[in-house]
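To start, I am sharing the structure in question, which I have written as structure tokens.
Part of the complex only, each chain left as placed.
Letters A and B mark the chains as written, and numbering starts fresh at 1 in each.
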């Protein structure tokens, strides 16, 4: 922590701040310039509330000089985290697509979509059985019945399953059926839930909150890592901005930033980011070009009658064509898909 | 729902849209102008995803014409909701202040602060036993021990207790000690939790999410009301903006807006909104002048050593002086405090 004193801070004020910092457990380096005195407070206290110092008399500004996350930090672990699940390695050179419907709706629906995923050469089937909905009047998912259906369809085609968990008491049930737990954007700071997921031995895909800074997102990843689960996948899904012609603003610059700040893999979800099917292909292409380690894509045979988010689902044929285009872009930047 | 067709939409497109709307269960009113055809789709479907129509060929724009919330809507219940707890009526002419520490830290701490609250003539003691913290390295609260301490201190001075619930499996425990359940900003859209709180027979204070629109906030209130609990208190605590000189931006215009759109009482929390103690008194005055039904204020005898949020806590003497000033402002606008 670096503490900048006011230009006109008195010697007494400076001494009091130094004493206070020592009481907080820091060692002090003092540097007196002509105009300003700067105090370096040395000592690792990742959760220290810097406002405690900024309100002291004579203090002008306070800066935390360590990132608040450690385990998620690339300076803590230089090599990329590669998450291994059966024949899939996520976070390496190969780009993976997780595709499937927003909600699991029926045996036929998920079976047909699993077939499409397999046909595209992809390995991970997505589908929600428990749905977080902003209205109590909306479809809330098929529950365990849905979990059974997606597991069965995935097994039929040799796919992995990713599905969303919304609350702690669903973890045990979902564990029986899924390969990857998905945490939704609105639960990114549901600390009770993510803490618990730190005790699981299956990978967690953590979506970025609607208005979350990358630092806050990495702090939530830290919760999971800290509790023992090293397999965290980050997923950029769009942030809230003033723009009204898109559902969210897809923050693709998060991809190079996360790759610089952290060793964790990051995938991108253009379906939720844009909210409209015709914007999904250009944004999927852009995400691959920007360096995403994977994509999450919603597909549906009959989007007009989908129980949720139909307007952002791609038709199977559009999806299959898109995958081919993405393969060319991946190759252009030296990766494989 | 109102559907605006493109200027050059063909008759066939218009007929297909009409058919689709009927399939979705709506009745149609058609209005053909020289340039535009407008379709009114009549029928109450509060959770209908309007994007299903906006992606149809020939459709220009779609507008939902009913608010998505019903039970929280003033047009559903014209009279103000007044929440009665012992000798307190929240939502009426009298303004109530909920005061106390951010975290319950010790028997002595909470006892002394309860004494201050009682001395100010206020009736509700706040204090957290389970703390949602953005870092896994931060103080997470005293748990049940804290609940016991706040209950005892409140009883000693005849006060009501408000404390925060973070997860479903804490509800039963907290129920034994509290009078009001607080839901934090980061849990405003923890739908699993708020649904469950709809089954409780004690009031719920729902804080506005960090980037939540008022409509989304009222939708979360709707979840609680829909599940049977009619006693919901809204709490404005600042929203995230680009401003960096304050912790959050205190959105006081939410007060008249909520009073217009809903019958639920709304209180304001200038401590969390501003994050710095010297900004709390002017913002507390402004909140009362803007028509808040109550305030939530953090106080502490020794803010420099508070376990959380000390920099925004008022000293007891500042708090007592502020309450006197607020009484004059309340009177100036025809209310009592």
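Note that a contact is a pair of C-beta atoms (placed from the backbone, for glycine too) under 8 Å apart; a residue touches a chain by one contact, two chains touch by 3 or more.
All of these numbers come straight from a predicted model, not from anything done at the bench.
Enquirer: With 2 identical chains placed here, how many copies of the sequence make up the full complex in this file?
Expert: Of the complex's copies, 2 are shown; altogether there are 4.
The rule we apply is simple: only the chains that are shown with their structure count from here on.
Enquirer: Measuring from the mean C-alpha position of subunit A to the mean C-alpha position of subunit B, what distance in angstrom results?
Expert: One centre to the other, that is 27 Å.
Enquirer: Write out the stretch or stretches of subunit A touching subunit B in their complex.
Expert: Residue list for subunit A touching subunit B: 20, 46-47, 49, 51-52, 54-55, 68, 132-139, 166-169, 186-187, 189-193, 195, 210-211, 216, 219-220, 222-223, 226-227, 240, 275-277, 304, 308-312.
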